[in-house]
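Missing here: one protein chain of the complex. Every other protein chain is in place.
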Amino acid sequence: MSVNRFIWQGREISFRPGESIAAALEAAGIVRLGLDALGRETRYFCGIGACQSCLVRVDGTACEACLTPARSGMTVTPLEDRS
Amino acid sequence: MRSSIPQTAIVIGSGIVGAAIAYFLTRRGIRVQLLEASAPAAEATGAADGAVSVASKRPGPMMVAAIAGVALYRELEHEGLFAGLFKSRSTFIVATSDEECAVLEAHADALEQAGVRIERLTGGALFEVLPALSPSTRLAVQVHGEGHAIGYQIVHRLLTAAGIVVDRHTPVNALLRDANGRALGVETHKGQIKADVVVIAAGTGSATLLGLADILIPRKGQLLVTERAPRLNAAFAGSIMSGRYLMSKGNRKPGAPTPARGLGLVIDPLVTGQFLIGGTREDHGDRRTNDIGAVSQILADAVALVPQLVHVRLLRSFAGNRTAVLDGLPLIGRVPGLDNAFVATGFEGDGICLGPIVGRTVAELVCGEAPSIDLVPFDPARFKSGMVAA
Partner (left out) sequence: MSEPDIIIVGAGPGGLAAAIAASRTGLKVEVIEQRHAPGGAIYRQPVDGVEPVPQAAAAKRRWQSLSTRFAESGVPVRTHSVFLGIDGDGTFLIDDRDRGKLDRLQPRGVIIATGAVEKVYPRPGWHLAGVSTVGGLQVMMKETGRAPQGRILLAGGGPLLIAVAAQMARLGNPPVAIVEAGDPAKELAAGLQILISPGLFAEAFSYLRTVYRHGVPWLRGHRLVSIKREGQDLAAVIEDRKGSRRRILADRIGLHDGIRPNDFGMPPETTVNRAAPFVIHAGDCREALGAVAAEADGERAGRMMAGLLAHGRHEINELEELVARNRRSQAVLARIFAPVQSGSLLDGLTDETILCRCEGRTVGDLRQLCSRPDPLTGREIKHNGRFAMGACQGRFCAANTAALMARLRPDIPAPAPGDLIGRRWPARPVSIGTLVGVPPHAEGQDEVLR
């Protein structure tokens, strides 16, 4: 994979160094981040790590998309994959 | 035994035991006033692991009581009272070393002899049933027919069903008694309250009312709750209990000193998809705080058994004091020297499992009927000297 890209649902998402996962997904036009365990939509909300609404999984562990810097080659998945 | 059914009763304490007593008394048409020093389920009941389980019991009166306790949960769930609140599941006690295997084998024999349905799992069968377990697991004993309930939810359901309005923030200062060995009622900051019967189910608070400060001991427990992890949760056919728990639960050699902090690991998959992971048993300090030493130790043990837990996040830690009795058995029965006062406390970590059955049994006692579980081993009169001060 080229530098400054990560994988989201099989798609390569580019980012600028230092950018959060949320910012990169937002720039790619991705607003719905998936579903949580209750089937509710996960989404960017407070931007300060407080609301836990923008959780995604990075290599299997949940983290706040708004706080977590994007890194080349990482695999980011929705919190609960219901496919 | 008194033959007449009382008309009014005061119950002191609205933890699970007090709430269950109040519920069963109300069902018999007795007018109950439930007095609570703070709020329902504020103490041990609100900080419990929720095991409705025989799995860790040694043969003896506690095992007998626990078997009856589990059966009553099932009955009340079937009746509808506990609908949606009792999660039926097995307990799997697992062993990872020779020493643990030996203790677990002996324990499994004892459970079987008491009529508990168990199964021994090893090798491929073990990992088929419990795919999330660490490959270092050697033996699992599946104890069938157990369950899990959340203490404060049970309390809420019992109080709602009985239509009881709790007198919150009403601590009891003293029992009122006459010269003829009868309790008249209680003294609170709101004044005197009288009733035909007084039942004390006030946990550690019972100690001052009964003069049992040296006999009732607060024992702290720390517990953890994770975020929802539905997929890993679904891979749990029941709760996982470390075989080491048996050793911390009293299979120690007689005379061996009790460590200041014991750790018995149980990982319970909750209906929410979360995990409840516990816990410690601590005799020193009754601060209700969590320390990183205990929390990381509990979690390290949990990860050793279920490695995928490293991917799950810890949401909350909590701690509470349970009331333990010096000799390890609860106090259930008539207060020595008082004809119409009863006590039920000192369940340590078994209050959730035993609360409803104790509630029903105490109600029987209050109404002069034969108790449906044998209360002789739990008779408060064994500490009679302490009660004289009351």
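For reference, chains read A and B in written order, and residue numbers begin at 1 within each chain.
Definition applied: a contact is a pair of C-beta atoms (placed from the backbone, for glycine too) under 8 Å apart; a residue touches a chain by one contact, two chains touch by 3 or more.
Because the structure is predicted, anything quoted here is derived from the model rather than measured.
Visitor: Could you tell which one of B:E75, B:E105, B:E119 or B:D291 touches the chain left off the display?
Guide: Only one of B:E75, B:E105, B:E119 or B:D291 touches the chain omitted from view, namely B:D291.
Visitor: I'm checking contacts with the chain that's been left out. Which of B:R74, B:H156 or B:R231 qualifies?
Guide: Counting the whole complex, the residue in contact with the absent chain is B:H156.
Visitor: Based on the whole complex, identify which of B:R58, B:H144, B:R231 or B:R313 touches the chain you can't see.
Guide: Answer from the full complex: B:R313 touches the omitted chain.
Visitor: Kindly note down the residues of chain A that lie in touch with the hidden chain.
Guide: 16-20, 22-23, 26-27, 29, 31-33, 38, 40-53, 55, 58-63, 66-69
Visitor: Can you name the residues of chain B that touch the chain not displayed here?
Guide: Within chain B, the residues that touch the unshown chain are 39-42, 46, 135, 152-153, 156, 159-160, 163-166, 168, 226-227, 287, 289-293, 295-296, 299-300, 302-303, 307-319.
The rule is simple: only the chains that are shown with their structure count from here on.
Visitor: Please give the residue numbers of chain B that touch chain A in the complex, ascending.
Guide: It is residues 227-231, 273, 310-313 of chain B that touch chain A.
Visitor: Show me the residue ranges of chain A that touch chain B in the complex, using the header's touch definition.
Guide: Residue list for chain A touching chain B: 36-38, 60-62, 80.
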